[in-house]
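Just one protein chain is left out here, and the rest sit where they should.
Each chain carries a letter (A and B) given by its place in the written order, and its residues are counted from 1.
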Amino acid sequence: MSAVIESTFAETRHDSAGPWRAAFRRLRNDRVGMICVVIVAAYMLLVLGSALGLFAKDWNREVGVSYANPSFLPHLENLEAESSRNLTAVSKVAPVDLSDIDPLAPYYKELDERTAKIKVTEIQRSDTLPFGGDKWGKDIIKKTVKGAEISIFVGFAAALLAAVLGTVFGACAGYFGGRTNDLFEWIYNVFTSIPYILLILAFAAVFGKGIATVIMILGITGWTGIYRLLRAEYLKHREREYVRAADAIGASNMRRMFVQILPNVSHVILVQLSQHVVQFIKAEVILSFLGFGVPVELVSWGTMLAEAQNELVIGKWWQLAAATASMAVLVTAFSLFTDALRDALDPKLKAVL
Amino acid sequence: MTEQKNLIEVRDLRVRFRLDKTQTFDAVKGVSFDIPDRSTVALVGESGSGKSVSAMAIMGLLPPESALILEGSRVIYQTRDLLREPRERLQKIRGKEISMIFQEPMTSLNPVFTVGDQICEVLRLHMGLGRAQARARGIEVLNEVGIPEPQLRVNSYPHQLSGGQQQRVMIAMAIACEPKLLIADEPTTALDVTIQRQILELLAGLKQQRDMSVLFITHDLALVGEIADHVVVMQEGEIRESASVAEIFERPQHPYTRALLECRPRLDRRPQRLPVIDDFLRSDGRPAGQQERKRGVVEGDAIILEARNLSKDFLLREGLFGHKAFRAVERVSFTLAKGKTLGLVGESGSGKTTIGLALMRLIDATGGEVLFEGTDLLKLSRRELMPFKRRIQIIFQNPYASLNPRFTVGNILIEPMQIHGIGADLAARSKLAYELLDRVGLGRVAFNKYPHEFSGGQRQRIAIARCLTMKPDVLICDESVSALDVSIQAQVLNLLQDLQDEFHMSYIFISHDLAVVKYMSDQVMVLNEGKLVEMANSDDIYLAPKQEYTRRLLSAIPRGFVPAAARV
Partner (left out) sequence: MTAYIIRRLWQMIPTMLGVVLLIFVLFNWVGGDPAQVLAGKISNPEQIENIRKQLGVDQPYWKQLLIFCQQIVTGDFGRSWSTNEEVSRIFATRIGPTLTIMFPLLLLETTLGILFALGVAYVRGSLTDRAIMIACTFAMSISFLVYIIIGQWLFGFLLGWFPVQGWSDSYWKNLVVYAPLPVFLALLVSVAPTLRLYRSFFLDEINQDYVRTARAKGLSETTVMFKHVMRNAMIPILTNIAIALPGLMIGSFLLEKFFSIPGLGREVITAVERSDFPVIKAITVYLAVFTMFLNLLVDVLYKWVDPRVEFK
């Protein structure tokens, strides 16, 4: 009966716009969805600004004392501050000799020279910073912004890679069937018969650290879910009458796959893409936390949390709070945005839920 | 009849659906009718008429989150208003005093419980029977609804039964507690004609034995003529006419009722054009074009398409490594005469659609030949096939699925022209597209719209226009009007007929509806389980069927009004 009502409604409505524009209109009417869009957009601007060097460029500068208090709590006891003042000179030198495995080793001399120049201007270390400082006296806010840049970039890039792989594989397997399907099903079975976490770690063990590596690892191991969905979609659409009709008018396979079917499954890809962004941001945080993610000279939410673990015990909660809150707000907004996106693109689904 | 008490009185029923935050839709707008004791009332209407919604409202089964029954609506049952009853009380009535069966028996039965469990559940709930008693009673009821070997079947799961048997189980469940009213919502629409006939006879028999009333909901007026006492015709949420069955069929008052009766093709007549609904709404005069059309193929007609021993196997996995071939089509041969129509009829699983698809290589045939003006299409490479593809086109059944929802109508029409290099440039192609939209009666405004803005009938017109862009010689209509309402169906059939007259195309007309096939075809081919049963000129096959199977199919066609005395 619901199908009957559905079709009746379809006829009583007179949307004069295409499906995309109609979806956009539905999204705009979703208040929660729109708030989330604004939040996500704000994060994107932040990331863009930070990537272009507009702000948080100097996140690495040690502008405060060790564990500088947040400005709104200036009178907290800070035992580490004194010691850090004394240690400043020492901390400039590499504490342990790692020269044989440290890739930066040849540059230390140059770096030292540079720091020597900077040191002249950097005499005054402040006791408080807007949201406190870390062990080395770096500004937590700037660190969080820079960390957001890297975590979000990794999440997006990896999700994009996974979506492209999943879509192409799924489209080929579902559309062509037969041998092609067998091949991709085989690859899929191989990848899914290894527990996901283990698969990531196995890749991480071999490929080592680095932003590009993390993106590649997450992308190569994360395409299977999208593949499964897209394959099912293509299997379903391949038999649909509009595709049959395209065959009847002589449309080629490529045309049927990408001109006819793709726009009809693009909403699935879009929703999957944004779900994977969230998933991969979380995964990057954990990988970086474990030390398999971004390299030491960079910062991400994960490396911040790794530092925060020990800080909490000595009562320095601000780094933990900053990384957690910035991540939670983004991920919540992004998840709710994904839900709104799905509802807008596939209104029938909403009627069901 | 007049002294009968009313079992149910529906008064001023109004149902509103919430579409989203701002939009609402009135599905039922002030409907009143009675269901007398021990009688069958038929609620007839096309899709969107509000007939199912009305029945759901009586049962209290409308989804509370989206459906709103407006103030002033009443459903009186035994001096109580069912719409005001508390839920617990309604639950005692449902399934015991009023029960219901639905259109799709497969999905309406719970797949993970056995048939017996599901029947016993009502018996134990409403009749207070113990486990063993309920089971014994369940077997009796299954026997009563004509399930063979009920002792065994009681342990079956729904998927192990055929569609007809599933509907029988639904009926068994509904009548197990001896209800006073059985609501049957399109109970035979999903079934083949021969099964439909059996279910109708079963319902009629049960109504007699059990002294119950039946509310029979259907889109097919011809069906109710045989079983109903009283008919209520609905359209767009309102009652158009409500009268005894004899009056509806013999003296229909409302033009809409007359249209419903006349629009459907009949076995005994074949006018040049079918009457359409507008003919009745506009004037009182008879529709034009009523003289008989002559059909048939004679010796010497030019042959455009010939199939020889066409076969198609589907592979099913079986055993350890093996495959079992399922013969969907088995060595079928026929010829299609130029400018004529060949009808293909058969029940589901007869292979008629498979033949259609195999003819134009949308699926690969396993064996045989398809000769198009002497060339075997099945042997051509994809490249060699291209020029022929243009010349054989197909219109599918489901108007909602056969147009790409992301394309505008203009794109849909221009795409085939681009592929086949028809028309010099975009301007020429657009011009042709505009002309064709006019020709199929949609108008030029359709060009920039998307398919979802059109109704089912309009979408079929778009699909027809798409085929016409390639000027095909052969058009395969695969159940092309089966999903449409009767009044729309007549319009599309008329359009197809006009186009054939104008462009001299040959049609292969596939349908399960024998009356429609008879109306459209010169020759008819009857199929059963992939095999050709009988093929002859359409008048001959309907007047003098040679095969038993054909006779059975023909006798299952609803006969229209049958006076009560002449019924089973």
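Heads up, the rule we're going with is that a contact is a pair of C-beta atoms (placed from the backbone, for glycine too) under 8 Å apart; a residue touches a chain by one contact, two chains touch by 3 or more.
Note that the structure is a prediction, hence the values are computed from the model and not measured.
Touch, as defined at the top, links the missing chain to these shown chains in the whole complex: A, B.
If you put the hidden chain back, the residue from B:P86, B:P111 or B:G421 that touches it is B:P111.
Which of B:F102, B:F216, B:Y256 or B:Y519 touches the hidden chain is settled by the complete complex: it is B:F102.
The hidden chain makes contact, of the residues A:A51, A:A232 or A:L320, with A:L320.
Where chain A meets the chain that is not shown, the touching residues are 2, 100-101, 186-187, 189-191, 193-199, 201-207, 278, 282, 285-286, 289-292, 301-302, 305, 308-309, 312-313, 320, 324, 327-332, 335-336, 339, 352-353. Counting the whole complex, the residues of chain B in touch with the unshown chain are 59, 61, 65, 87-88, 90-96, 99-100, 102, 104, 107-114, 121-122, 125-126, 157, 159, 170, 173, 316-321.
Convention: only the chains that are shown with their structure count from here on.
The geometric centre of chain A is 50 Å away from that of chain B, both derived from CA atoms. Residues of chain A that touch chain B in their complex: 1, 4-5, 7-16, 18-19, 29, 240-242, 244-251, 255, 260, 263-264, 351. Contacts from chain B toward chain A in the complex involve residues 17, 19-21, 23, 25, 27, 47-48, 52-53, 56, 66, 185, 357, 360, 362, 386, 389-390, 392-394, 396-398, 400-406, 408, 415-416, 419-420, 449-450, 452-453, 455-456, 463, 466, 470.
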